[in-house]
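A single protein chain has been omitted from the complex, and every remaining protein chain is retained in its original position.
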Amino acid sequence: MKVRVKFFAILRERAGTAEVVHELTEGATVADLWRDLQQHFPKLDVPGIRLLYAVNQNYVGSNDTLHDGDEVVFIPPVSGG
Amino acid sequence: MKVRVKFFAILRERAGTAEVVHELTEGATVADLWRDLQQHFPKLDVPGIRLLYAVNQNYVGSNDTLHDGDEVVFIPPVSGG
Amino acid sequence: MFRVQDEPIDLNELVRYVTDAEAGAIATFIGTTRNNNEGRSVIALDYESYPEMAERELARIGAEAAQKWQIRRMAIVHRLGPVQIGEASVIIAVSSAHRDAAFAASRFAIEEIKKTVPIWKKEVFEGGEVWIGTQSGQPLQR
Partner (left out) sequence: MFRVQDEPIDLNELVRYVTDAEAGAIATFIGTTRNNNEGRSVIALDYESYPEMAERELARIGAEAAQKWQIRRMAIVHRLGPVQIGEASVIIAVSSAHRDAAFAASRFAIEEIKKTVPIWKKEVFEGGEVWIGTQSGQPLQR
């Protein structure tokens, strides 16, 4: 299955891209995807950063299972306002 | 001595005038003035009303002594905002 | 800027006045005329003031707020005369470096205005009119 990953803010800069489509094995979780991505984009590992996870624009847990076509975003600490 | 009294809101309507100059004996207090005014304008006595007192645009107590030329206002319950 | 006036209040004027390069927050409060009050259908409010003392009291509120909180600038303008439904009778604007102060000061200002500033509101409703606060016979809280 394939998921679409969007990068924002510091993760976009670290990844060097705003979006990738990534192939995963069936049953993979958000955490699995993050481990894969860190292999492809080693700079994504920002020391001490605490991420939140969104799938299809809703916050989810890191152990949630992904599905084909999902839009996944790793959300660095927000700082709007 | 003479003081200038300004009436506002319900007291202006009850007095039928916005301003009077009133003659007082030396040493008269705010409360004395109010008693005098009620003689001249019987309708000023609004049942249950709680007044505050201002002399020269500062809140004062009813036992404060007045001086010649003072501007005195009897302040009905305020309701700005 | 502490003022009473007959003209409609210009929110932008107040916000411009309190805008400050060292401020990160501006809180405003707008009091508007509601079409109903205690079961009565309100047509308009009509405000009267003791203007010199009202402006002095508004400035006193600003000075007190500046002592209590770290605010940058503050403006309070109260309108006089008839105020139609949906229009502003009073606007408060306050800026501060951090938002706590702006929120606290704007809240403080409206509460104080309702307690100590010599401004009176006559409510014109369907079937009559009344000076608010006067008919109740309740003692004024200082």
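The chains carry the letters A, B and C, assigned in the order they are written, with residues numbered from 1 in each.
Note that contacts are C-beta pairs under 8 Å (C-beta built on N, C-alpha and C of every residue); 3 or more make two chains touch, one makes a residue touch a chain.
Note that the structure is a prediction, hence the values are computed from the model and not measured.
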Using the contact definition given at the top, list the shown chains touched by the missing chain. A, C
Of the residues C:1, C:66, C:97 or C:130, which one touches the chain left out of the display? C:97
Residues on subunit C facing the left-out chain by the touch rule are 11-12, 15, 19-36, 85-86, 95, 97, 99, 102-103, 106-107, 110
In terms of residues, what is the contact footprint of the unshown chain on subunit A? 6, 8-10, 12, 46-50, 52, 54, 57-59, 73, 75-81
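Keep this in mind: only the chains that are shown with their structure count from here on.
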Give, as an integer number of Å, the spacing between the C-alpha centres of subunit C and subunit A. 49
Junction residues of subunit C - those touching two or more other chains: none
